[in-house]
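In this view, the complex is presented without one of its protein chains, the others remaining in place.
For reference, chains read A and B in written order, and residue numbers begin at 1 within each chain.
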Amino acid sequence: MRLLPFVALLVLFFPSQFKAAELSDASSECLDCHASVAPGMVAGWQSSRHARVSPLEALKKPELERRVSAKWVPSDLVQSVVGCAECHTLNPEKHSDTFEHNGYQVHIVVTPEDCATCHPVEEKQYGQNLMSHAYGNLLNNSLYQDLVQTINGVQSLDDGHISIKPASTETNGDSCLSCHGTKVEVKGFDARDTEMGEMEFPVLSGWPNAGVGRINPDGSRGSCSACHTWHRFSIEMARKPHTCSQCHKGPDVPIYKIYQVSKHGNIYASIGKKWNFEEVPWTVGEDFTAPTCATCHVSLVVTPEGDIVAERTHQMNNRLPWRMFGLIYAHAHPKSPDTSVIKNKAGLPLPTDLNGEPASTYLIDNNEQQKRRKILQKVCLSCHGQQWVDGHWARFENNIRTTNEMTLTATELMLKAWETGAAKGLAQNDSIFNETIEKKWMEQWLFFANSTRMSSAMLGTDYGVFDNGRWYMAKSIQELYDWLRMMLAVNSETSIEEKLKKK
Amino acid sequence: MRLLPFVALLVLFFPSQFKAAELSDASSECLDCHASVAPGMVAGWQSSRHARVSPLEALKKPELERRVSAKWVPSDLVQSVVGCAECHTLNPEKHSDTFEHNGYQVHIVVTPEDCATCHPVEEKQYGQNLMSHAYGNLLNNSLYQDLVQTINGVQSLDDGHISIKPASTETNGDSCLSCHGTKVEVKGFDARDTEMGEMEFPVLSGWPNAGVGRINPDGSRGSCSACHTWHRFSIEMARKPHTCSQCHKGPDVPIYKIYQVSKHGNIYASIGKKWNFEEVPWTVGEDFTAPTCATCHVSLVVTPEGDIVAERTHQMNNRLPWRMFGLIYAHAHPKSPDTSVIKNKAGLPLPTDLNGEPASTYLIDNNEQQKRRKILQKVCLSCHGQQWVDGHWARFENNIRTTNEMTLTATELMLKAWETGAAKGLAQNDSIFNETIEKKWMEQWLFFANSTRMSSAMLGTDYGVFDNGRWYMAKSIQELYDWLRMMLAVNSETSIEEKLKKK
Partner (left out) sequence: MRLLPFVALLVLFFPSQFKAAELSDASSECLDCHASVAPGMVAGWQSSRHARVSPLEALKKPELERRVSAKWVPSDLVQSVVGCAECHTLNPEKHSDTFEHNGYQVHIVVTPEDCATCHPVEEKQYGQNLMSHAYGNLLNNSLYQDLVQTINGVQSLDDGHISIKPASTETNGDSCLSCHGTKVEVKGFDARDTEMGEMEFPVLSGWPNAGVGRINPDGSRGSCSACHTWHRFSIEMARKPHTCSQCHKGPDVPIYKIYQVSKHGNIYASIGKKWNFEEVPWTVGEDFTAPTCATCHVSLVVTPEGDIVAERTHQMNNRLPWRMFGLIYAHAHPKSPDTSVIKNKAGLPLPTDLNGEPASTYLIDNNEQQKRRKILQKVCLSCHGQQWVDGHWARFENNIRTTNEMTLTATELMLKAWETGAAKGLAQNDSIFNETIEKKWMEQWLFFANSTRMSSAMLGTDYGVFDNGRWYMAKSIQELYDWLRMMLAVNSETSIEEKLKKK
């Protein structure tokens, strides 16, 4: 029998019976070669908690301090520390990337389903996180698929016109899918000369990748190591904001930059080195005195008196009433993490109409928004007074309204461009993302309105004014207005097109 | 009698008579509830010097080491450490936000005038700092008020034209005034359910805010906690550059980014963790080996031999010959921190004419500039030789001249646009900040010329070349030239305007 809950129970009474956990024979065998083949990888693991603590020991901790959410752990895994083999040989039958390697059934890609052996609650929560669906939400949405093409496709000049070739797998893996996650599939097996002689390995598509919505060879979604960097899987790193910056610093999601200039970020940068990033639970005022990303969005936070400020969540959006970025308008959070199912009134795969009206069937309602607002505000209130928090949120939600209004004006100009023939859109069976004026319209919502909202949410206000903020929203509308008129002027001169053709 | 100078004197002779300072009964009562209501806030204070040292002990320090500038401190405050009540119940009669709270006359907003009880020299100096007038300098200047509207106002498309609605208080508080400071006024009193039962609190406008020029409920200007982050008020944080980044990182004032790529910033980032950011006075070569923002602009700096390199200043501009940013041209520093009084020859509220000629009556003269130059250069000379410093300043002041020349060319193109009808300006009774071409002109001085000057001043030279530097200044002039011509072409085709109207 593989299950072993009674052992967990047992150790609460006879802890002295158990000696310090050791490495399994299997993992020990892995290290025999890999310590010299890839010493940096092994060194990461050696400094990890996984290398020091067995699931059995981890299960002994009082509930609030526990880092494993499993009620029990398979008996063949529970007593040794978590080494190479413990993860890379799990669920071999589910893994299409399983291969025979020195007598073991090994797989390359460790997946959330593997991690769920000890961390099932986190895996389940993460399945409700938009991020776990980041691959499909991008590529199973026809509009967003077109967006990817217009960004990543190679453009060429053909007889006076610009055409776009579809982007290659390499290009997509090197850009959008680096964060969204690739589809990792086994494309065959290949023999390779190694330092240890010839060996056979599975050939993986979309590799390497540690994107948040990676489609794994066992059919699962996501990559825990996106934030819990392999092979150290350090909670310190996951709690530090640098980790989030990997995907959240660009003009589309400048969250990290905004955090950096916020007072919270200033405090972290100035005195954060004195904080304790390892403790579970994480005690406000004792372990830290200003939040990092994880504090507000993920971590189990308690007061010095032990009261829970926020429950740990890997769903994240259960603390978020609004979806602020990535779409044309900010809107109430989608109900399902799979947003590819959403259709607006016009039948487009968008959570709002082009005039901003929400596709409410697919979005959470006011009650759920208010519930999530309260959960997040409780974190604010552990350092700030009620009036402070209310004032902050009033500004933030005013910001959502006004940035949506500014996007509406830009969209009206865009509609005018399509209508007057200054640009070609859906009615002309053309991409709505490929022409200059369309790209300027997109920057209004994809960069500037997003940045302005995030700047307010996280109090780095220059990103709401000059740094891709309101300055750019205001300029963008004026520029769209001028560009629209210029395109009308240019299109009316037919001699111009003639000049661009090949001679 | 409240004054107690003789106690200060006394303790110099009988220090052993005084035991370690303790928390006052009043503050102790505050903590009874607030330690659990807002533990993070309380934790900040607990790790502060205020929580450990009484004014009496602080007054005993030798003059150079003293952190309080008061010659005496009221007797009812001098013996206990500086707790909640010591600041939040000061000057109750002056504070319109004073309210009865569990038997105490408490106010929410602690102001520079409150801090002046122990730090009067700093408060007085700060009153001469442009920052203390940041609210009025923005909003009492009709041109700058219009600038704020054109950035923050919501634009809409009305029958083929763009119109702007005035920005709301929430929007202004969430953007410009976040750094400049809001006007915090009591708008009434409101009963609220709290964990401790129903309580009445003043309702504040413009709250929260810690902007440098905040207008406070006691009539004073500024917020010391803009830099001395509440409730720790750590000198370490104020001396670290991250604190300045909150308002000085955007394209309008990219000082922090420039510092980061300067050799000074590199040194700080690489080995600054070994420095002592707590010592007063701050000894060059011992406590630190490269400057942060505070070193050159604020701090009391001494040599290892104890000679004063720079006196502490919260006025800051007494070390600055030039005002480099925020206005169309760089110019000698204004005499008064209240710049809303300035008028140029044309009667506009600007420190120069549109051709760059300074409104000299309102600006410091060459002698005062030279005096300030010498004060700042003395800091440079504590690590660099005279020829190094002279060479650096020659480049910097050449930079001021050439960036002003580039702005002049952009302004001449702008004047040409107004004159030829390519844009509408003052003569047409229209905003000079609302159209695309005007915004492109503004970026020349508000972003690019500023960045170029700061890059030179602080030696992060890529910000003077490609990163919003000379590359953009050069391109901006060419773009203004093209845009001007395009607008003339578009405006001459009357059919275009017709097409944009509603059908």
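Throughout what follows, a contact is a pair of C-beta atoms (placed from the backbone, for glycine too) under 8 Å apart; a residue touches a chain by one contact, two chains touch by 3 or more.
Keep in mind it's a predicted model, so treat the numbers as computed, not measured.
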Per the touch definition above, residue among A:Ser75, A:Asn102, A:Ser142 or A:Ser168 touching the missing chain: A:Ser168
Option touching the unshown chain, where B:Ala21, B:Leu59, B:Met406 or B:Met442 are the choices: B:Met406
Chain not shown: contacting residue from A:Met237, A:Val280, A:Leu300 or A:Met316: A:Met237
Absent-chain interface as seen on chain B, which is shown: 260-263, 265-267, 269-271, 273, 284-286, 289-290, 303-305, 307, 381-388, 391-392, 394-396, 398-399, 402, 405-406, 408-409, 412-413, 416, 420, 456, 459-467, 469-471, 474-475, 477-479, 481-482, 484-486, 488-489, 492
For chain A, residues in touch with the removed chain: 35-36, 38-44, 46-47, 108, 150-157, 162, 168, 170-171, 173-176, 178-179, 192, 194, 201, 203-204, 207-208, 210, 229, 232, 234, 236-237, 240, 242-243, 245-247, 249-252, 256, 273, 434-436, 439, 446-447, 483, 486-487, 489-490, 493, 495-497, 499-500
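Simple rule for what comes next: only the chains that are shown with their structure count from here on.
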Distance from chain B to chain A - Cα centre to Cα centre, in angstrom: 35
